[in-house]
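Structure in structure tokens, see below.
Note that this is a trimmed complex: some chains were dropped, and none of the rest were shifted.
Per-chain numbering from 1; labels A, B, C and D assigned in written order.
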Amino acid sequence: MPVVNVNWWKGAGEPERRQLVSELTETVSRLAKCPPEAVTVLISDVEKDHWGIGGKLAADL
Amino acid sequence: MPVVNVNWWKGAGEPERRQLVSELTETVSRLAKCPPEAVTVLISDVEKDHWGIGGKLAADL
Amino acid sequence: MPVVNVNWWKGAGEPERRQLVSELTETVSRLAKCPPEAVTVLISDVEKDHWGIGGKLAADL
Amino acid sequence: MPVVNVNWWKGAGEPERRQLVSELTETVSRLAKCPPEAVTVLISDVEKDHWGIGGKLAADL
């Protein structure tokens, strides 16, 4: 049932995504009291020149 | 008015997206009682190594 | 696998939501070539005074 | 930097949300190699009659 969207800067590789899915699913399924199979995790790699912080593009920081 | 976001695995082609937009718009505009022109559909193709199910990357299943 | 988010104005009742989920799931599972059980639909009812169109709150239109 | 959206069924209380934020932030900041202060977590409690699975409202299952 739970759907988790992760938006982070482009740069992490497949091993990090694999670990992210594993750990987030364990946490969410435990706290939502649902089986891990019910948990969906969507990962979006965002370029720093498409991400703004404090009024600036992260690429410019 | 309605905004529909579809996240699905990368793989469907333009014909499927065209059909998806056509059918989703018909359904949503009918049930929302609004003109089809008011319906926006955004489609995100997600790589299987950016999608987690049951604690695993879909690419690993 | 597919995750569909529908944002529309608050007002539709449970019968419309039931119909929306049924039809959207049929369409998406057919076009994504996945079983209906894999399709998640999230529906957000949005108040008109939290929705902007053409620079105005929908509530003011 | 990372922004995590969690959509799950309404029902978890504040203690679970507190734990969710704590654990998700630790995992994401470690894997994104960014400070915990940079991680934002947004939690949406969704009613079962606004959530579709396999073509049905979760409330009907």
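A few points about this structure:
Simple rule for what comes next: a residue touches a chain if its C-beta (ideal position, glycine included) is under 8 Å from a C-beta of that chain, and two chains touch if they have at least 3 such contacts.
A quick note: this is a predicted structure, and the numbers were derived from the prediction, not measured.
Of the identical protein chains in this complex, 4 are displayed in place, while the full assembly in this structure file contains 6 copies of the same sequence.
The definition used in the following text is that only the chains that are shown with their structure count from here on.
With each centre defined as the average position of its C-alpha atoms, the distance from chain B to chain C rounds to 11 Å.
The set of chain A residues touching two or more other chains comprises 1, 3-4, 20, 24, 40, 42. Interchain contacts (touch definition given at top) occur between A-B, A-C, A-D, B-C, C-D. By the touch criterion given at the top, residues 4, 14, 17-18, 20-22, 24-26, 29, 35-45 of chain A touch chain B in their complex. By the touch criterion given at the top, residues 7, 46, 49-57, 59-60 of chain B touch chain A in their complex. Interface residues of chain C facing chain A in the complex, by the touch rule stated above, are 1, 3, 40, 42.
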